[in-house]
Every structure is written in structure tokens, then in C-alpha cells.
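Every protein chain of the complex appears in place save one, which is left out.
Entry: subunit A
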Amino acid sequence: MRIGLDRRGRERIHEDQRAFRRLLEAFAYPGRIVTLAEGRPAHAIVLETLADAGTPLWIEDGFEAIRDRAAAARWPLTDQGCCAFALCRVEALGCLDGFAMGTLADPHLSATVVAEVAALSGGAPFALSGPGVGPEGRVFAPLGLPEAFPAAWARNNAAYPCGVDLILTAGPLCACLPRKTKLETTDVCSR
């Protein structure tokens, strides 16, 4: 179904695999910053690695290149409430209520939200806890999140096992906050 995109053939297979394994690491170890593919925007790589004709996308204005690619690859476009993947600007993270959260019976049917932030470090630090955070803990300090984000994320936590999963990107870098990761504001500097 990826008509016109797959001329790279075998090389594409290996690129997708490498990107997925890096994304898997970021997703399994929340707050860990990884490079998905050198020199390429991570938000585009996430979609290229995971999206297909069966995954409705919501792409906010400002990501025209990806929107063109989605059309070429025949990824179905939809609205915020129905998308499996969302690609949005950081402002959208002030309120997560508009996304599909899944249900108690089908908690996996929730949106995976990809949002481009100013940077993945240098912001106000959060201490992370939950699965994937090791005994030493992890401090994560993305830059440019809306002020309302911590409260929105706490509501997302409270909906568990429902809830959206978040992939933050900045240039070629990405870091993930699966729905069970808790954030606590902290004074500790980013490690």
C-alpha cells in the first residue's frame, strides 16, 4: 500500500527496523532520549515506521510535508477524536480530552500522540515513575510544554488502563511517555 514510497526496497526495510528498535527503547524506558534516524525529523520517522492504510491519522496544520506523504501513501486522514496516531503541535498537549482513550474492554484502542516540542531537555524537570523507570529514577525536562500539560497528564494517568500514549519529538530525537508514566515536578536538575 505504500505506493511510490518503496523504491528504496531493501534499504527501507532496514531503516524501518532500526527506527522501530530505537522507538521501542524510548517507549520501554520512558523519558530516555533516543535518536530515531540521524538527520531526519523523528516525528516523520514515527509515522513512517508505524502508520499504514489501516491507521487513521490526525495531522495538525504545520506538518504539510508529512500530510503530502500521508496522501501519497494512502494513510487515511481523520479528525482528532477518531485517530490512531496524531501528529500535533505542542499546544495540543494542554488538553488531552479530545483524543480516543480506549475503553476498559479495549484499552489498546487509544490514540498515540506524537508532538513536536522545542527541545527534550532544558525545560522544567519532572521526576518520572512507573514501569520502565529503573531503580535510579529518571528526570525528564522537555522544553516548551504548555502550562496545563501536567494537569492534563495527571488526568490521563487517572484514566488507566485507558489513556493516550505520548511520543515527544524534537528534530531527530524522541522520548516517550506511555500512559502509566507519572510525572512529578522536581527541583533536581536534568541528569
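Keep this in mind: a contact is a pair of C-beta atoms (placed from the backbone, for glycine too) under 8 Å apart; a residue touches a chain by one contact, two chains touch by 3 or more; residues count from 1.
Going forward, contacts and distances are computed from a predicted model.
Asker: Which one, "Catalase-related peroxidase", "Alpha-D-ribose 1-methylphosphonate 5-phosphate C-P lyase", "Acetolactate synthase small subunit" or "Xanthine dehydrogenase", is the UniProt name for the chain you do not see?
Answerer: Hidden chain identified via UniProt as "Alpha-D-ribose 1-methylphosphonate 5-phosphate C-P lyase".
Asker: Looking beyond the chains shown, say which of A:R18, A:R67, A:R89 or A:R155 touches the absent one.
Answerer: A:R18
Asker: Considering the whole complex, not just the chains shown, which residues of subunit A touch the missing one?
Answerer: Here the touching residues of subunit A are 1, 9-10, 12-14, 16-18, 20-21, 23-25, 27-29, 49-50, 52, 54-55, 103-105, 107-108, 110, 112, 131-135, 160-161, 163, 165, 178-180.
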